[in-house]
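The complex appears here without one of its protein chains, the remainder shown in place.
Read from first to last, the chains carry the letters A and B; within each, the first residue is number 1.
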Amino acid sequence: MAAGNNLAVEMKGITKRFPGVIANDKVDFELEKGEIHALLGENGAGKTTLMNCLYGFLNADEGEIFINNKKVEVTDPNVAISHGIGMVHQHFMLVPPFTVTENIVLGKEPTKNNMIDYKTANQNVRDISKQYGLNVEPTVKVQDISVGMQQRVEILKALYRGADILILDEPTAVLTPQEVKELVKIMESLTDEGKSIIFITHKLKEVKSIADRVTVIRSGKLIDTVKTDTVTTNDLANMMVGREVILEVEKKEANPGEVVLEVEDLYAKNDRDLMALNGTSFSVRRGEILGIAGVDGNGQTELTEVLSGLRKKEKGTIKFKGREITKPQTKRLFEEGISHIPEDRQKRGLIMEFKLYENLILGRHDRKPYASGINLNNKKIKEEARRLIEDFDIRTPSETVQAKSLSGGNQQKLIIAREFDRKPDLLIAAQPTRGIDVGAIEYIHNSLITQRDNNKAILLISLELDEILSLSDRVAVIYEGKIVDILDIGDATEEKLGLMMAGAESEEELEGGGQVG
Amino acid sequence: MLANLTALLSTTLRMATPLILAALGGMFSERSGVINIALEGIMLIGAFTAMAGSYFFSPWIGVLGAVIVGMIIAAAHALVSISFRADQIVSGTAINIFAAGITGFLLRLIFGDAGQSPSVQDVGTWKIPFIKDIPVIGGVFGEQIPFVYIALILVAVSYWILFKTPFGLRIRSVGEHPAAADSVGINVIGMRYIAVIMSGFFAGLAGASLSIGLLDLFVKNMSSGRGFIALAAMIFGRWTPHGAMLAALLFGFADALQMLAQTIGLTFVPRQFLLMAPYILTILALTGVIGRSTPPAADGEPYIKEEV
Partner (left out) sequence: MVDKDISEKKAKYLQEQHLVDFIVPIISIIAGLIVGAIFMLIIGAEPIKAYIVLWNSSFGSLRGFGEMLVNTVPLIFTGLAVAFGFKIGLFNIGGDGQFLVSYLAAAYIGYMFQLPMYIHLPFALIAGMIAGGIWGGIAGYLKAKLGIHEVITTIMFNYIALYLVGYLAGGPLKAEGILPATPKIFDTAKLPRFVPTMRIHYGIFLALAVAVLIYYILWKTTFGYEVRATGQNPDAAQFGGINVARNMVLAMFISGALAGLAGTTQALGLEYRAYQPFGFVGYGFTGIAVALVGKGHPGGVVLGALLFGVLSRGAMMMQSMVGVPKEVIEIIQAIIIMFIASEYIFKYLARKWRERKGGVADAS
């Protein structure tokens, strides 16, 4: 415990409740001046909630907050901001059609004659950008800049308001390994200037390499706060989950068979009418897992949508089991033998208001034995639902509850049960473990390996490089809608993949000509 | 011929005025993220209030009453939609039904008539000295009901507020990404209330322009769907003041055509088809607008904190 007068932030006994769950249960947290402190926990452990209470976004039900040794009632973000706290959220809080400057000065606009003084505002942004070495373009709209620059805008937003204490929520989620290095440099230079940083993460490796100390939260409760050089990654994993965790998936050598999916020169547009896929080509064989790595926004979403018939392709061929599919239609694809675990289970995967048995027949609802002609066979549907719930170990009181009453992990298992039960030849899994607790992650990873061993072809698309590396037999990298290269798992290292994810061929190219992002 | 053109343009301006005002109101509301389907009902209540105010006091008291009542009713819509998280369209529809009910109720009660009120004093006209003498333009702009000039001025004022002031920037942020606005300390709920109450001001004013501007009495259900046409004008005008104004002028033109059919010799078309014209035009306008027109991103969704 450090001496009391060196604490930038102290949170004591913070408790926050939501309907049906205690998100934070008497949590203590402290931040020393000038340190980088990691807040570690699984998805849903309560890390973001705790920080939202500090930032005034949420109000804790119990507990006290001290900022610079003064007790503060943080009722809303204005209070936090006035005490020097700034927060960069995981999902950026930027208004897309506004310019960088407008986003940064929003709420604290310089004015002249009751109108916004854009000249001064733009200059202020340039000044502050230079002061901290965070390169941005003031007059460009946020929807037109890269993710890396968006993050810098978010950080500048906090610094513009005089933040001394920065909270970064999962800042590395959207960055390539090289961009992460850049971010760490920025964080270190900020602490050199006397700022204090809290960063929230679920990635164990980052904690050791970036933070001075780490606080581990599990199921809303504080587990411990330790110095990062006194613990191993395994120790942290155990603290995070509460039991021995096997970090690597056990799998035997792949035994790939014939090509099941062949994608050649695929072109497709995104929702903003820009080309998102620019000549993507790859193939997937039976009995193998092809992992596609890449930073979010390089065409992964559009790729899975084209392959499941939800988006039309402009050009290119898709061959499944040797036959070309000229106009992929969702229903037909199911029948041909393609299943898809969507990246957003709440949006695409499940109908939250529907009961479990109703969700389990989605996509097959008009086939036997679930329906004869136009009539649904509810009895049979419920029977089959019970079978799947048992087979896939979905934790629920019955098949008649609504999907929204399940935990995230069980919701994902529901989707997997449905898609596996189709007995597909090709399984497309997009972000299959996003936002899932470790127990369910283990289950899902093992299920994918089992399917692979049962001679299915699996296309895995994920933003988590670790997941790609532990599951895939071959690894492809997608960048700006093109497959940069495909490596065998033996040749794939994090450095190589990181370079490809940033679109560079070599380290020199990356550091030489211009900025990352 | 020139006289006909002048009459047509002058009438267009007059008929468009309630639409312009209501569309401006709808725009502020939707820019902050709240759909205000109740423009129709607020207009109706505003029209009644203006008539009653003129009957018992004077026309301008009537106008004042109309905007005050408009703001109160809008506040109710805000309360139910924002704080009670009701579906904004259902809440708006309830207000429209309420408006029809209460105006009919009071009409029968106070004036003993189920269909219309007696004639009252209207607001008269304003004359602009020099412009009046210019050919054609003089006939159109030189002497008009005050609401026309007020509406045009408000279009300019609205543009300035929305795009040049901090208040306007913040309203727009609340409508596009309320969480982002919240994260920098902007009171999302408060801003939405203000925007919705503003829309009540405009819609009430629009109603007054109907009953004691264009006419001099109140007729049951006299808004006749104008609140919805105003919404279409707002959409067609891409949620901008100048766009809404131009769209409203277009719809006002269709209305004017119907009114002056006799005078300009359009007698071969059955009256009902001319009456239909504004509504058909609205649909055609909306059909032509798709793909190029997107509402504020958070339009219609209640802002719920716990989900952050």
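Criterion: a residue touches a chain if its C-beta (ideal position, glycine included) is under 8 Å from a C-beta of that chain, and two chains touch if they have at least 3 such contacts.
Just so it is clear, the structure is predicted and the values come from calculations on it, not from any experiment.
Asks: Would you list the chains present here that the left-out chain is in contact with?
Replies: Across all of the complex, the chain we cannot see touches A, B.
Asks: Out of B:22, B:37 or B:210, which residue would touch the omitted chain in the full complex?
Replies: Counting the whole complex, the residue in contact with the absent chain is B:37.
Asks: Which of these, B:27, B:47, B:95 or B:256, touches the one chain of the complex that we don't see?
Replies: Of the listed residues, the one touching the omitted chain is B:95.
Asks: Among the options A:113, A:230, A:326 or A:375, which residue touches the chain absent from this view?
Replies: The single option touching the absent chain is A:375.
Asks: Among A:205, A:227 or A:365, exactly one should touch the missing chain; which is it?
Replies: If we include the chain that is not displayed, A:365 is the one touching it.
Asks: Please identify, in ascending order, the residues of chain B that touch the omitted chain?
Replies: 37, 80, 83-87, 89-91, 93-95, 97-98, 100-105, 108-109, 221, 224-225, 228, 231-232, 235, 270, 272-273, 275-276, 279-280, 282-283, 286-287, 290
Asks: Against the chain that's been left off, what residues of chain A make contact? List them.
Replies: So the residues of chain A touching the unseen chain are 17, 19-22, 308-310, 329-331, 334, 340, 342, 347-354, 358, 362-363, 365-366, 371, 374-376, 378, 395-397, 401-402, 404-407, 409-410.
In this text, only the chains that are shown with their structure count from here on.
Asks: Could you work out how far the Cα centre of chain A sits from that of chain B, in whole Å?
Replies: Taking the mean C-alpha position of each chain, the two centres sit 45 Å apart.
Asks: Show me the residue ranges of chain B that touch chain A in the complex, using the header's touch definition.
Replies: 160, 164-166, 169-170, 172-173, 176-177, 179-186, 297, 305-306, 308
Asks: Using the touch definition up top, name the residues of chain A that touch chain B in the complex.
Replies: Answer in residue numbers: 18, 52, 55, 57-58, 76-78, 81, 87, 89, 92-98, 102-103, 106-109, 111, 114-116, 157, 161.
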